[in-house]
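Removed from the display is one protein chain of the complex; every other protein chain stays in position.
The letters A and B name the chains in turn, as written, and every chain counts its residues from 1.
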Amino acid sequence: MTDTLTPESNVTAVPAAPPAETRVMRLRNFWSDYRQSWVAIAALIVIVALVLGAFFAPFLVPQDPYDLAKLDWLDAFLPPGTEGSGGYAHVLGTDNAGRDMLSAIFYGLRTSFVIGISAGALALAVGITVGLTAAYFGGRIEALLMRIVDLQLSMPAILLALVMVAMLGQGIPQIIFALVVAQYAYFARTTHGAASVERRKDYIEAARSTPLPTWRVMFKHLLPNVLPPLIVVATVQVASAISLEATLSFLGVGLPLTEPSLGTLISNGFKYIHAGRYWLSIYPGIFLMITVVAINLVGDQVRNVLDPRNSR
Amino acid sequence: MTDPILRIENVSKRFTRMPGLAERLVGKVTGGGKPVVVHALSDVSLNVAPGEVVGIVGESGCGKSTLGRVVTGIYAPSDGRVTLHGKPIARERGGNIDKLTTQVQMIHQDPFASLNPRMKVGETLAEGPRHHCIIPAGEVRARMRELLEKVGLEGAYADRLPHQFSGGQRQRVAIARALAMEPDLLVLDEAVASLDVSIQAQVLNLFMDLRRDLGLTALFISHDLSVVRHVCDRVAIMYLGRLVELAPADQLYAEPKHPYTSALFASVPTVGTGRRVFEAIKGEIPSPINPPSGCAFHPRCPLAGPRCRVEVPRLTDAGPARTVACHLNDGGVGLQDAAA
Partner (left out) sequence: MTAALEVKGLTTRFDTRGGAVTAVNDVSFTVEKGRILGLVGESGSGKSVTGFSIMGLIDAPGEVRAGQVLVDGSDLRGLSDEDMRKMRGSKVAMVFQDPMMTLNPVLRVGDQMAMAVRVHRKMSKNAALEEARKALETVGIPSPAERLKAYPHQLSGGMRQRVAIAMALLHSPSVIIADEATTALDVSIQGQILAEVRELADNTGAAIVWITHDLAVVSSLADDICVMYAGRIVERGTAAQVIGQPRHPYTKGLLESIPALHEPGTPLPQIPGSTPQLSRLPQGCPFRPRCPRATEICAKTPPEDTVDGQTVLCHHPLERS
């Protein structure tokens, strides 16, 4: 008789779960969502091209703009397209010291990327630690840390960066440090927001009551679950670090002309813009704009893809 | 009778919420802004013998989940003490993890929230035992597969993420995680409440099988009277932070002695043909921030008398192995009702 369901036909009869989802599959899904927007694809291609161009600059551009011995005063202020004493055309012209602008821009881009990415990464690390600590421990620690963060967020980042640079002096490490101080608060806020939500979930309580040590719960359980929004903030913050650095250099407190970033180049050319020598400022400016806009576009699309409300 | 594994002695738990700075400033003017105290548990005592499954039943705000968390060591009691094998339960004292708390493991209500969504199931299971060296490092993988099979899953599932499992399967994983620590006491907090009816039966059967095979001792916290009756030896009924009745399951269901217990039984819908009239308990569940005076149930109790409004009833013996906290069982509710 089969009318009654027998208790024996029980625990083993669990149907197989779908095949394990691998990292590769998740990446593939991510990519198929990402490429829905051609603007985002174009932005990604631009960034990849700029990064490659910047880091392989010594092999790509005709001149080493840091090597003062290679500069010739006679080549100064050549308009775009003119051939100089080096025997090659200066596609984007030369500056007041006879530097090839194209070379200077790609070397400057390299400096900008190094500063932007390392400042972004360090600010991310500091911000995560502060945000996670605040959300995990709560109480007075949370109140103290988050008030400091709020206080910082209420001030413009540029102001903080200016104060830091004024105290520390010029140079790449100093700039990076100033940018980290100015920017970690964004990461701390975002981490804190996401982590406070996750912190209340049962899996954290389960891990705590196992018991597992605090650092393990924080970094193995809490952190992986707050990463997605941070990835988005990180991309945008790299762009903002690059433009912050450019602003500092433009104001003359960033990098010296001996190791120029895009900001330094713009600042240098600004003096001659009324003399009709537009190329000194405009071309570095265009590259800066393209870089920042492209990074932001990529960040936007990453946010769209990661947003659970947009997934079907 | 054997010595109890778990002793809960006169445990109270209060949660205090301090008002924020702004609230305190406003409070200076309006007279509010004082700390809010929630009496989650008041003077609860309960012993659990080895191999026994004790059900904790009550409605929201009765403190059953808080009791589970005090026993697990997640909350420290405000008063009283909880001992396991005679040693007090505490967690992370002075930065050191007390080995004792690995012996109590908890299974949560919602298997969609209780598993780390970004950790493979095998890693979730192995983490605790590996960290506390409960299983020799070389045997961890084999043991985890064995455990998965014991809870009715395949060993190969160890490499999957939680979102690839159904609710029932996840709850099996949560049970395996608790068992991996080889605990002396399990705390199940509404462990089958969020599962579908057909899946609930599977998980209850699994629990009963495991109990038989491993001799589990457990606190089974639930609002579902029929589930508790099915798996528990003894049942404790709680109301607004207090234990109001404690009795062996068969006796409690045959003859409830506290008016709240009887009222609870009457308001539970049961499967049967034909319309039923619900004998609902009147009124709302009072807030644990401001519990009624005397017996907390008196505003809703059909049998309440003047004494109930003034005096908190003590738990008194009401037959072998039974206790109940009601004045009816302890000299009456008072001679006459004062004019209302």
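Everything that follows uses one rule, which is that a contact is a pair of C-beta atoms (placed from the backbone, for glycine too) under 8 Å apart; a residue touches a chain by one contact, two chains touch by 3 or more.
Fair warning: this is a prediction, and the values are worked out from it, not measured in the lab.
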| item | value |
| --- | --- |
| Per the touch definition above, residue among B:117, B:167, B:292 or B:306 touching the missing chain | B:167 |
| Residue in contact with the excluded chain [from B:264, B:295 or B:318] | B:264 |
| Among B:118, B:230 or B:309, the residue in touch with the chain that has been omitted | B:230 |
| On subunit B, residues whose C-beta touches the chain left out of the figure | 59-60, 166-169, 196-202, 204-205, 208-209, 223, 225-227, 229-231, 249-250, 263-264, 266-282, 284-285 |
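Following the convention adopted for this analysis, only the chains that are shown with their structure count from here on.
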| item | value |
| --- | --- |
| Subunit A and subunit B, separation of their C-alpha mean positions in angstrom | 48 |
| Residue numbers on subunit B that touch subunit A, as the complex places them | 72-74, 91-92, 97, 101-102, 104-106, 108-110, 113-119, 127-128, 131, 151-154, 157, 159-161, 164-166, 168-169, 172, 174, 177, 181, 202, 205-206, 209 |
| Interface residues, subunit A side, partner subunit B - complex | 7, 10-12, 14, 16-18, 20-21, 201-203, 205-214, 216, 220-221, 224-225 |
